[in-house]
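The complex appears here without one of its protein chains, the remainder shown in place.
The letters A, B, C, D and E name the chains in turn, as written, and every chain counts its residues from 1.
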């Protein structure tokens, strides 16, 4: 009844540097990597549904485990892209509670008006043109070979999009995020290539890189590859999905390094504490009931104390488990 | 680098009874609860994005923790609805590899043709009319009061849809799933009512039930409420999101029982092993390369042995945390 | 500040006979005439926006008045189509408050599941396939000749759809509605033909009927034409939009009868009192708070008395104008 | 046969000041209030359909009357937003009939190209990103409590959007319109809160304002509230919908003032006479057939004379009712 | 000025047998192969746009020629699928001009109402659920390797859909069409596999067949493969696109037969003369102006004579080229 299908941790994949400046149009471009046809919503949802839907899994366990495990990683990717967008939008308009000061004037010419009207300078599951992600982007034919081919293509398409957004945006937050995702998405490309190879004997990995430009040309990706991050598929479950190691093994098709499986760790980065935007009443407006707010604040004060105490204690505690 | 933002478990929320019969039109109806405007994709994605997007969270931690934690539970809901659909579709067409036998003839009059053409008799993120879920269903204004009001409304709308699908479908798989989700969704309704109350002092919970028909009238829900499931908000994280207990406390607005927080357990149900549908080449077609298949199968054979061994060992092992 | 741009009357255009039987699939077909590309939402919204948008109207007043006045009539058309749908859906499922009786079982095979899940057996702005009406169907180029040509084409397309729905559905409610709308839509076709003729001298009316089948072949339309309804353009304003009489004059292009302008009357039909559908908790569910409900009911009891009294007094009272 | 369901008046809700400058991007932002998910198309259509669809209305008359009457007011809101957009677009490009002068050059960088290609610098039912309004935004579950909760949420969401558009645009036309609609929309928020309270006893109004920023902070709204406009629900029918006064009564939840019902008056403002945009052939192009145009113009000349005469006579005439 | 970019021939790809019976639901299923995500609209438009868009073609001519030439073949595929749909819909309703006979009654329960309302029992660019084809299905990244991978995947997905529609529909018209397209689509799969191989050296063809079921299992495809149709890529231009022979050569990856290039012939099949459907006024209604119709008919009479004469002369004449 009360079992967890997922457990969640209040952390993000990497430390995100703060943007040099707020940049609404950069945030708008980055949306493609979140809610575009080839964005992280697509990879997350494709693999989640393929894992729910996998028929005959008892006979084909390693393939099921591979897809199900990668799905788990993708959740963290919609999260990290969302935080990047949020950071790029933080402070993008004039702070304050007086609406007559036209605090959102700068939004008038911004690429994506939903960031300022529908959201409080925050990410939404839409693409760089403000078109919303749709379930039509999920492919789940039930035929394993076709689904794997799809996933391989999807990841290559996603890679092309990441490269292009990188080339549009020179903001360090965005580039740190894209660099990291080029590497992790690269792992998924290889994983699906390996799966196709196990199934058919064709060395699909030799097609890589697609597009034909190496991750090594992106400093923010290269640093991760230099430390071997492109060789590791993490296991996002304490005990389950273990058989994908029958697929994720051998050599990396691009640099010949040895592939390895590792358990996911509990050493994530702290999520940014996103600043308030009072002109957007985010999170509260100036006319919140004052007595009520004071009461809530009092409790929160207590919490802050408790939280600090807990944090100190936490370092020793184990998180996922192992 | 390799930290988990979520860990995933190869289990589902409840044991799903097998359908009395395959029922494509029941599966089509159940899709509304997955990919409809008020389906589980909507609840999952609304709370996930609101958690990524929460501004000023250090001051408003309990609200952030509440939303983030409920998001984690919702993932398991898209999963359980998907499995229900998959079970209802299993065996819905004539099994076999000879296409000239028109094995999918019965699909011609089924409500949703995508189940048979786009998927291999499997769930997709679409609604009961075959329209795909869209990111437009995500609301994240950044204003806490408005977002909470939205979530309260969303859950009530979702409840109405569940009730109506229950009234359309008398299949035991579907009803077991709906009964369970009526209770868990009911917990989320109360959670957002409590959050609004903490913020404003208005006892929103007194509006319940919306629609004005009690969960107790649904035997598959009542049995869970009898065991107290409607009073418990599980913590889907070993150490994080702990402060939602400042919101989830006091009395249940409908029956006055005491609310409590409990850690999510590791006692989920085993996911159904979904049967193969060879006529849909799901997962493999009859002309898979035989030598290759034999090699893969050999490995799989080894795996099966290892797996059985591991399973025996597993009962003693702890899973998420505790 | 408190002026009316429209006033509304609690009446409908014609008396609608009750359906012989509930007929969900007929209701689904009729939706095309409401929310389809050529449905009444399209005619209403096209003319409403063209009237808001009319540039240079002081010089071209009769054309502005024509479009603005027809827009007002179209509101009553979305209403009458909606009531037709609602009547066809009334009683379509098993009445009662016990969900375990699977009261909506018959909905499982109905064409449009939204009627039973999203609405309470009621109309929504969607078409016969359950696709929603979209503002993309509004054409407002600002060029008068082109807008008039559009409107002429739109009405002809709408007429074709009405004919085809008539041919699909033999229910008397639907046919009474379609017969009436064939005549009133026919008036609008002629009105736009006349407007094009005034502007260009081309006798566009000679193209009629489009499609080339006369309204006289539809008994439910013929009876209205026999009484001259196809010759009259009503003025839906006490004092405004008077100059369209410069366009609506001369002979009817199909039968040569004399066109005339008349003020809209206050003799509409009483809207059907739509039955409750308790299984859909429409309007209330079985677990409405009883004390509260009793209080409200008490007031309503008083109201019923007052209402009856008022009704008797009302016959003498004047309504719109005259 | 020829009865009016609505009568229309050639007037608008308030006098709109002229914009300081044409401002295409302001017009684009204001579109959100017309065709966005929370725009006036949504409020108008939600209440119109809920009124058509109301089951069991004889027992629940005050609620039906409330919704039906508010629907009537919303028509004037799509109108006033459209006029605001049209005024902001008037003169936005270079006037003249020579296409080689690239008169629309400035449109190349404007936010919304449809304003210049699909329309003649005019409003369309779309949002601030140029996505069209869709019938999917209409909610009509048939359950009264749920529909009222929806309407309450919808109006709060609409209020948030109005506030944000106000903060983006400092043009006096837009702000006059938004200020007025904040007050009238505020009336609708309270109306639905009161309706929920009558039905359930919960003082939902105490949640207000949502978002938590008062209308009093917006000078263009405050002036209307100072004159009491926020306390009045107008009756948009001479004799019908009278029973909503059983709901709209008591104190205003924000300032405790006494609520009152008043008949809609006939003292609307004169609609702006929108300038021609010859470069868009709006309303006519330079090559209109000259003889034909002269003939039409002659008639129009006569009309202008007649119209002036009539206008003088009109002051004495009564309009809607009373 | 007056040059042809394409020339068109009044013929279709193969002789289509007449359906055993009209079958609206079969027609609805076949729509997936026309307007679905993986339908012929997608293949046609993908390759057409990739050919318009090909950058650096002078250096990569064989690839450009391949894509441009296949695009030309795809036009004939949207045509042949459309004719199949039209034949399946011919006679599906009661013939006659009297609307009161409810001639479209059978359409009420048909899967796709657009076939009877929007079209005259005819094909439209939509899929099996009546959702319209969208340009979002076109992929044109500009990167050759990625575009080829996409095309390879697209064709495999299209193949899966064809197989499933074949399994749903046992009508001989549909199966003749699908059998033929399985072979021709199979040629395109191999073509893109060969192109990828030329570019990268990876023998992608070894992945085939995807899904892993051979065309030989489909008698209507097998007969074409027996005659070698799967080995031939036709040149759809008298003199252009000649260099694709550098890609289309060597062995067929599935049966090792020798690939060859051949000029397209002028020996197409005669398009079916689609019967009139008078109840749909297709092509004319009963009230077409009689004198006018007689005049047109007289001319047509003359034409028929001329046409017969010409037909006799035509056999000797050359058509496309050679």
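As a convention for this text, contacts are C-beta pairs under 8 Å (C-beta built on N, C-alpha and C of every residue); 3 or more make two chains touch, one makes a residue touch a chain.
A quick note: this is a predicted structure, and the numbers were derived from the prediction, not measured.
S.K.: According to the contact rule at the top, which chains on display are touched by the left-out chain?
M.R.: A, C, D, E
S.K.: In the whole complex, not just what's shown, which of D:30, D:81, D:104 or D:174 touches the removed chain?
M.R.: Of the listed residues, the one touching the omitted chain is D:104.
S.K.: Among D:69, D:131, D:151 or D:200, which one is in touch with the chain left out?
M.R.: Of all options in D:69, D:131, D:151 or D:200, contact with the hidden chain holds for D:131.
S.K.: Which of these touches the unseen chain: A:69, A:86, A:131 or A:237?
M.R.: Hidden-chain contact among the options goes to A:131.
S.K.: May I ask you to list the residues on chain C that touch the chain which is not drawn?
M.R.: Chain C touches the missing chain through residues 37, 136, 139, 141, 143, 145-146, 149-150, 152-153, 156-157, 160, 196, 200-204, 206-207, 210-212.
S.K.: In the full complex, which bits of chain E touch the chain not displayed? Write them out.
M.R.: Looking at chain E, the ones touching the missing chain are residues 1-14, 35, 41, 45, 48-49, 52-63, 68-69, 71-72, 75-76, 78-79, 82-83, 86, 118-126, 132-136, 138-145, 198-201, 224, 227, 229, 232, 234, 236-243, 246, 262, 264-269, 273-277, 280-285, 288-289, 292, 296-297, 299-300, 303-304, 307, 310, 314, 317-321.
S.K.: Which chain D residues touch the hidden chain?
M.R.: Counting over the whole complex, chain D touches the hidden chain at residues 93, 97-100, 102-105, 107-109, 112-114, 116-118, 129-131, 279-281, 284-289.
The rule we apply is simple: only the chains that are shown with their structure count from here on.
S.K.: What angle of turn lays chain B on top of chain E when you fit their CA atoms, given in steps of 5 degrees?
M.R.: 120
S.K.: Of all chains present, which has the mean Cα position farthest from that of chain C?
M.R.: In terms of C-alpha centroids, the chain at the greatest distance from chain C is A.
S.K.: Using mean CA coordinates as chain centres, what's the gap between chain A and chain B in Å?
M.R.: Result: the chain centres lie 21 Å from each other.
S.K.: Counting only residues that touch at least two other chains, what does the list for chain E look like?
M.R.: Residues 37, 129, 131, 160, 211-212 of chain E touch two or more partner chains.
S.K.: According to the definition already given, which pairs of chains are in contact?
M.R.: All touching pairs, sorted by chain label, are A-B, A-D, A-E, B-C, B-D, B-E, C-D, C-E.
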